[in-house]
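Here you go, one structure.
Note that this complex is displayed minus one protein chain, with the remaining chains in position.
Chain IDs A, B and C follow the sequence of writing; residue 1 opens each chain.
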Amino acid sequence: MKPMATEKQKTPDNLTTMTIELSIPSAYGCEKIAMDTARAVARWIGLSEERTEDLRTAVSEACLNAIQHGNRLNADRPVRLVFALSQKKLSVDVIDSGMGIRRRPKTPDLEAILAKNVPSRGWGLYLIEHLVDAVEYHRSKKHGHVTRLIVNLA
Amino acid sequence: MKPMATEKQKTPDNLTTMTIELSIPSAYGCEKIAMDTARAVARWIGLSEERTEDLRTAVSEACLNAIQHGNRLNADRPVRLVFALSQKKLSVDVIDSGMGIRRRPKTPDLEAILAKNVPSRGWGLYLIEHLVDAVEYHRSKKHGHVTRLIVNLA
Amino acid sequence: MDDFKVNLQLEKSVARLSMSGDLTHLAEERMATIFEKIQSSGARFLVLDFRRVEYINSAGMSVLITLLTRSQKAGLELRAFGLSPHYQKIFDMVGLLKYIPHFDSEESAFKGLPS
Partner (left out) sequence: MDDFKVNLQLEKSVARLSMSGDLTHLAEERMATIFEKIQSSGARFLVLDFRRVEYINSAGMSVLITLLTRSQKAGLELRAFGLSPHYQKIFDMVGLLKYIPHFDSEESAFKGLPS
């Protein structure tokens, strides 16, 4: 079954897209619900097992950042995910109601962590950016902060 | 981790609830995304494997009815799912924008199907109603038709 | 979507139908065609291998019930193996297990059949 044949929406470049939306509470553990939804979407569009796993981990880390840094574990602020599928790509928007990344931390360096005995952290963005084809960060008054994960198709 | 500790909302009976929402296109196959999300929610709250599988199948059949009978495979009408968790129960609302069940068909009977060679169908509602603790059907101008699946906890 | 696929093996009067993928309304045509093959082969037993079927919905159950109706008319005896405990339970609820007994293993499903 071709997913293309269904929910139609004109996109700027005249492609057919379809969307799946998910909303989860800002609580640790809920990122696993997003991971499983991501896997189902990835399987549905026929992504390979390897790319499916990569996407799941990127989604998990983007959700964890949205839960922790974006929504500060605030119960009244859900994290919203929008999976949008076109013929060219699958994009996953992970949306929180925070202010976005203010200072981009340096890429973590394992050698340095081991040598200087500094605490290990900051692997989230590193993983996100290494596991999908592109990552964008957006901010809008209306929607809050968006981490957009992009997987190119064929 | 206790899910109770997070997204708070006062319910009529003063219980804490948290909700997860999903929206899928009205296309065959998309019910599998809902099934996987349902499994993730069920696992997260610690439901047994057997009850998790039962819920998955009930969710799948409710989505298929919403896709087919409710939204008539209309691309512009998503099927919405709301998973609401309280201490007493998990309820899953499967929402379409149709008119709801007009004439409730008779319970299917395998013996009769085999004897009279009539077409086999109508197993969807049968499965839904036998696999969860309670099922409710609601209709509202605003939300459309709701099939509510209820799983009692503890 | 996991496309539905079938593989048919005929030996003596035993037909073995291995299915994989999703058993939904999309399986209907394929199953109708394959049933004709089975029938014209003169098989008397049909063993269904469900090991690689992970999803069966109500429309897929109807496809199986149609297969059962046709098999009864043709005097074919049905057997099955490889269903998950969940689908065994559902088949039991619906009454299908009475007509398509489920065996714990491939070996036991073929026991007593001409080989």
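Things worth noting here:
Keep this in mind: a residue touches a chain if its C-beta (ideal position, glycine included) is under 8 Å from a C-beta of that chain, and two chains touch if they have at least 3 such contacts.
Predicted model, so just to flag it, every value in this text is computed and none were measured.
Check A:Thr17, A:Ser60 or A:Ser97 against the missing chain and you find that the one touching it is A:Ser60. In the full complex, chain A contacts the hidden chain through residues 28-29, 31-32, 50, 53-54, 57, 60-61, 64, 110-111, 113-114, 117, 119-121, 123-124, 126-127, 130.
We take it that only the chains that are shown with their structure count from here on.
Separating the CA-averaged centres of chain A and chain B is a span of 27 Å.
Shown for chain B are the residues in touch with two or more other chains, namely 28-29, 32. In chain C, the residues that touch at least two other chains are 1, 26.
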